[in-house]
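The complex appears here minus one protein chain, its other protein chains still in place.
And then chain A:
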């Protein structure tokens, strides 16, 4: 490590120690959602209120199932990172830590539940 200069270690990292990684993940997931959200809205939307057999048959097809599963994963990861910034803006100390951890747990839990449900419907 002694071959690295302080400047080399500092460049691009900022106060967060991970540089702009958080912002970059928001950028990537937002572009992903720009593609996924319209696809999800116009496949999931018409199925609301449809008979159970029709819903099961529809999400047994690859395209609607993959779109739904991807939307849950990318959407909840986008929410996890976005809500963290909001929490950091308005709270501090222990409250901040508890809220961030709770929202991370909720996001992974909801994403996993959504993917499990889609997989069970599809397979």
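As a convention for this text, a residue touches a chain if its C-beta (ideal position, glycine included) is under 8 Å from a C-beta of that chain, and two chains touch if they have at least 3 such contacts; residues count from 1.
In the analysis below, contacts and distances are computed from a predicted model.
S.K.: Between "Ubiquinone biosynthesis accessory factor UbiJ", "Multiple sugar transport system permease protein", "Succinate dehydrogenase cytochrome b556 subunit" or "ABC transporter ATP-binding protein", choose the name on the UniProt record of the chain that's been left out.
M.R.: "Succinate dehydrogenase cytochrome b556 subunit"
S.K.: Which one, A:39, A:66 or A:117, makes contact with the chain that was left out?
M.R.: Counting the whole complex, the residue in contact with the absent chain is A:117.
S.K.: Quickly run down the residues of chain A that touch the omitted chain.
M.R.: Residues of chain A in contact with the hidden chain: 27, 30-31, 33-34, 37, 41-42, 44-46, 48-49, 52-53, 55-56, 59, 68, 72, 75-76, 79, 82-83, 86, 110, 113-114, 116-118, 120-121.
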